[in-house]
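What follows is a short report on a single structure.
Every protein chain of the complex appears in place save one, which is left out.
What follows is chain A.
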Amino acid sequence: MKTVTEDPYMKVDRVAGHEDVERSTKESLMAEVFADPRFPHYLYGCYECGICVAACPSARFYDFSPRRVAQAAARRDIDLMFQQMEEDIWECSQCFSCLRCPRGNNPGGIITVMREVAVKNGLHSAQEALQGYSRIIFKIMSTGTQVSPDMLQPDAFPDWGPEVKDVSENLDLWRRALPPETHHTTKTGWAVADKTIVELYLIWLETGALDMIRQVDEGIHMILEEVMEERLEDEGIEI
């Protein structure tokens, strides 16, 4: 019998939805994944029991398997990991139900690390998965709160029912009808102090988080950079 040498989980080029790259590129991407200090704590081998798949919401609706992710990482199978980086990782719900693993693996955590590497290197999958999401990145990085009351627009959430329209039409009034003093805002979830925003900008700049945005959306990166630099300059803070 002929020995099977090809990875049984690899999709053939004909059906794979991504461009292949040089092996050296894959090696360098995966070296980043393996070098992440969290990685050794997220992987302890795999029994192939499938408990992670049984617990996984994404596995029920997509061709997605946390077990395949853990196994590819355990085998250091960089071809398959690259394919997963381009095709699978954005389907994960990041709920961490897979932490039920009897070996203590954290497939969701491996995916967090792989996603970070995909973003940092501007992989096609990251750009595609985050299409339409950029305004959220702008909101969280510039205001310090993730979703705001004024995002509740009927055209953005038509599937959420007619109450979205009610909220949107009465937004200012209904926000003033909230007893907590910090809740009278419409553009942010709560009132965030100016000094706090400046401190947040410093964190994004000092840790390289702002630089990561350039790879997924250059336009949003430019605007964010301008907003932050202007604000810090006003405060007399040198970057």
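To be clear about the criterion, a residue touches a chain if its C-beta (ideal position, glycine included) is under 8 Å from a C-beta of that chain, and two chains touch if they have at least 3 such contacts; residues count from 1.
FYI, contacts and distances are computed from a predicted model.
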Chain left out of the displayed complex - its UniProt protein name, from "Sodium ABC transporter ATP-binding protein", "Peptide/nickel transport system permease protein", "Heterodisulfide reductase subunit B" or "Formate dehydrogenase major subunit": "Heterodisulfide reductase subunit B"
Interface with the unshown chain - residue positions in chain A: 36-38, 41, 43-45, 55, 57-58, 60-62, 74-76, 90, 93-97, 99-100, 102-104, 112, 115-116, 118-119, 126, 129-133, 136-137, 140, 144-149, 151-152, 157, 159-161, 163-164, 166-167, 173-184, 188-193, 195-197, 199-200, 202-204, 206-209, 212-213, 216
